[in-house]
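Note that one protein chain is taken out, while the other chains of the complex remain in position.
Chain naming follows the written order as A and B, and within any one chain the residues start at number 1.
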Amino acid sequence: MILFICALFTVAVLFYVFYMPGELLIAPEKTRVAYLRERKDVVYENLRDLNFEYKAGKLPEVDYQSMKASLEEEAASVLAEISRLERITASSPPAERKGMRV
Amino acid sequence: MPRYFLKRVLHLTLLVSLVFILLGTDQDARFQSLGHKVKCICGGCNQVLLECNHVGCTYSSHMRAELAASVDRGESDDLTLQAFVQKYGPTVLIAPTATGFNRVAWVMPYLVLVLGLATVVIVVRTWKMRPAPVPAGALPRVSGTQLEHFREQAQKETET
Partner (left out) sequence: MPQIGSYALLLALALSGYSFVAGLIALLHDGSERLGETARRAGIATFAAVVLAAVVLVTAAFSDDFSIAYIFHHSNRDLPAPYKFATLWSGQEGSLLFWSLLLASYGLVLRLRHKTDSRLFAHASVIIAAVQVFFLLLLNFAAHPFAIMQGSLPSDGNGLNPLLQYPEMVIHPPMLYLGYVGFTVPFAFALGALIMRYPGEKWIHITRRWTMVTWGFLTCGVFLGAHWAYSVLGWGGYWGWDPVENASLMPWLTGTAFLHSVMMQEKRGMLKVWNMWLIFATFLLSIFGTFLTRSGVVSSVHAFAQSSIGDWFVAFLALTFVVCLVSFIKNRSHLSSEHKLESLVSRESSFLFNNLLLLVACFTVLWGTLFPVLSEWVQGTKVTVGAPFFNRVNVPVALLLLLLTAVGPLLAWRKTSLESLKRNFLWPAIGSLATVVLLIALGLRPWKDSSYLYSLMTIALSVLVALTVISEFIRGGRVISRHTRQNLFASMVHLAHRNTRRYGGYIVHFGVIVIMIGFAGAAFNQDKEQEMGYGDRMALGGYTLVCRSYTQEYKPNYASEWAIIDVFKGGRQIDTLYPERRFYNASQQTSTIVANRSTFKEDLYLVYEGLNQETGRPIIKVHLNPLVMWIWVGVWIMICGTVIALIPNAVPVRVPAPVRVQAAPVGAGD
C-alpha cells in the first residue's frame, strides 16, 4: 500500500515536470524600450511628487524651478530615446517578436 | 521648665525619626539599585532579580533575602556584588562590568554609532562634491526643438 502511494506520487510528479507537449509559451525578453518606459515612469513619478511637494509648501520657488527643469530634461531625453527606438522598429518588420529566451 | 523641655524632646524625636526615615529610604534605594544589577539565576529567564516574577521561581525570594541582609549589614555595594559573584559566579551580574575586557561590551555600540555617523557625514559631503555621475548606458542628450517638444509632453503628462 505504502509502496503504491509512493510510486503513484512519484509518477504524477515526474509527469508534471517533464511532460510538455507542443510549443512553449515564452515571454519575450525585456527590450530596451521596455526598460526606458520603466525609467520614464520613475521620472514621471518624481516629477509629480515634486509638483505635489511644491504645492504642499515644502519647496521654495527657486529650488522648485531648478529641480523641475532638471527632471524634465531627464524625462525629455528618455522620451526622445523611446520615440527614436520606436521609429526604427516601425520601419522594420516585427518578425523578431517570438522565440526569445525566457 | 517642663514646657521648654518637652519642646526639646519633641524636636529631638522629630530629628531622630527624620534621620531614620532618610536612612531607611537610602537603604531601600540601595536595595533597589543593587537588585537591578544582579539577575535571578533561576535558569534561562535572564531577568533582573527584582523583576523576576516568573511563576514558581524558587531562587528569587531567597536571593532577595540575601541582598536585603547584606544591605542591612551596611556592606558596601562592591562588597555585596562581590559576594554574589563569589557565590553564583560572574554570570550573576546582569550586565558586563566596566572593567577589563568587559568594557569592550559597552564601548563597541557607541564606537559603531560614532564611526557610522562620521562615515555618513563624509559620504554625504563627498557625494555633494563629486560631479553628477554618468551611469553606464546613459542616454544621449537632446537639445533644441526636440527637447522643448518632449519637455512639454512630460509637463503635460505629469500635471496633477
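Heads up, the rule we're going with is that a residue touches a chain if its C-beta (ideal position, glycine included) is under 8 Å from a C-beta of that chain, and two chains touch if they have at least 3 such contacts.
Model, not experiment: these values are computed from the prediction.
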item: Footprint left on chain B by the chain that the document does not show; value: 36-37, 39, 44-48, 51-56, 89-97, 100-102, 105-106, 108-110, 112-113, 116-117, 119-120, 123-124, 127-128, 130-133, 135-138, 157, 160
item: Contacts of chain A with the absent chain, listed as residue ranges; value: 2, 5-6, 9-10, 13, 16-18, 20, 24, 26-35, 37-39, 41-42, 44-46, 49-50, 52-53, 55-60, 63, 67, 85-86, 88-90, 92, 94, 96-97, 100-102
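Simple rule for what comes next: only the chains that are shown with their structure count from here on.
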item: Complex interface listing, chain B residues touching chain A; value: 139-142, 146-147, 149-151, 153-155, 157-160
item: Footprint of chain B on chain A - complex, ascending; value: 43-44, 47-48, 51-52, 72-73, 75-81, 83
